[in-house]
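Missing here is one protein chain; the remaining ones are kept as they sit in the complex.
Then we have chain A:
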Amino acid sequence: MSAPADKKPAADPAAEKLSGAELKKKAKAEKAARRARERADRDAAGGTPGPKDGAGKKGAGAGGAAGGKDAGAGGQKGQRQQQRRGSTQGGPEAKKRPVENKNVAVFGHLYGQPRRTSVAGAGKEVHPAVLALGLQMRDYVVCGSSARCVATLLAFKRVIEAYTTPLGTSLSRHLTTHLSHQITYLSTCRPLSISQGNAIRALKLEIASIDPSVPEAEAKAALSEFIDSFIREKITVADQVIAGSAAQKIQDGDVIVTYAGSSLVKQTLLAAAREGKRFRVSVIDSRPLFEGKNLARTLVAAGLDVQYTLVHGISHAIKDATKVFLGAHAMTSNGRLYSRVGTALVAMSAKERAGGVEVPVIVCCETVKFTDRVALDSIVVNELADADELVEVQAPQQLTGLPDPAAAAAAAEQETKKGGKPNQTAHSGQSAAAEFPTDASPLANWKETPNLQLLNIMYDVTPAQYVDMVVTEMGSLPPSAVPIVHRMSTNM
């Protein structure tokens, strides 16, 4: 079932029940009141097929789910709901109810602009390649720190190729501003990664250092060459070097635990497999991105022995682990690892298991991901993704054909509430629930559920003492050496 189909029924009853409170607009409230009236009419008529019957059917299913949740929450909530229903009809009363803030207070500073959903409103300066890339990054089509960095650079290469210096200005001055528009657009699609930031900084530095007397074509060719060599040196070749040296740390009989889907860890494991080493891999994964699935698939295809667990099975997976390999989003100057949320949990489980000596935690990371920022916790700097990503659950196929218990309870609840009158509605609700099990997701109506906030955080910070070794293209380092290498690699 696709996402919009999920959301639509979720939004529909919302409009019916809460719209006055939510939208705080008189017109909308009136509309809702009208709708409520319509609905009451329909209920009374016993489900007369109306103009919006198709939606109504789904809506009944979702409404049933909501009812079921209320039943579970106890009498108090039920009362509140009834109150609300009453208030929908009495418009002015509803307007006084404040909109509940759905932001998690501790992370309040991270809720910036919601991610861009379309290219509408993008500046005319933004190159089509960048427009497309922005949306791809937003949808996690291009995902992962290095991949985003490479894709950005390649898009910028096309921007530079298509660029002509306007009259009365020089390339080294104007191109930077031109790129800034592209960068701003990209950052509204998804906040830029550390590696993207570093690459952009290097590119801007290169642009600024171009002699204004150099002909434009020559300058553009030089910049293209710079981008190519940057990708080659800092990512492509660096990845090969890292994979090669990290693979040396894998020995026969090892059980490697890895988390989510780092491309670098994938390369490392494949390199070790190519060398003929015999080892097992335990991939730990998590919702909602399931990046580990891809990794596990690739490793299985390469003939490796793979075990796939979600992060709640970590204590089992770590039990027979001999080494932990982790990818990185960034390494901070105090040696901490900033990576996909859940990484810290894996690293800590590995270190806490046996007094913290026997399971080494190895991070594979290019130096382009090093930053001079300092991270003390995962709260100050982080990225929040759309909380709705957590809601969409693909329920496993039900084999027995029994209706979802939650939906059934909801239907029963509805029936009792309405005194057995709307028999048909209840029935249709039940069948809808069986047809669309995702509607029964307990989080489907989270925006309308009072006191419920969802947090879909992207990264966390692993303290330096949980990392034994950072493998970079400049050699293996302890995490404490990150600032030194960062200083050296940026000065060169």
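The rule is simple: contacts are C-beta pairs under 8 Å (C-beta built on N, C-alpha and C of every residue); 3 or more make two chains touch, one makes a residue touch a chain; residues count from 1.
Note that contacts and distances are computed from a predicted model.
Peer 1: Report the protein name recorded by UniProt for the chain absent from the figure; options are "GPI ethanolamine phosphate transferase 2", "Translation initiation factor eIF2B subunit alpha", "Glycosylphosphatidylinositol anchor biosynthesis protein 11" or "DNA-directed RNA polymerases I and III subunit RPAC1".
Peer 2: "Translation initiation factor eIF2B subunit alpha"
Peer 1: Just one of A:T236, A:N294, A:S333 or A:S476 touches the chain that is missing; which is it?
Peer 2: A:S476
Peer 1: With the missing chain put back, one of A:G244, A:P288 or A:P360 would touch it. Which one?
Peer 2: Per the contact definition at the top, the residue touching the missing chain is A:P360.
Peer 1: Pick out the residues on chain A that sit against the missing chain.
Peer 2: Its contact residues with the unshown chain are 249, 323, 357-358, 360, 362, 465, 468-469, 474-478, 480-481, 484-485, 488.
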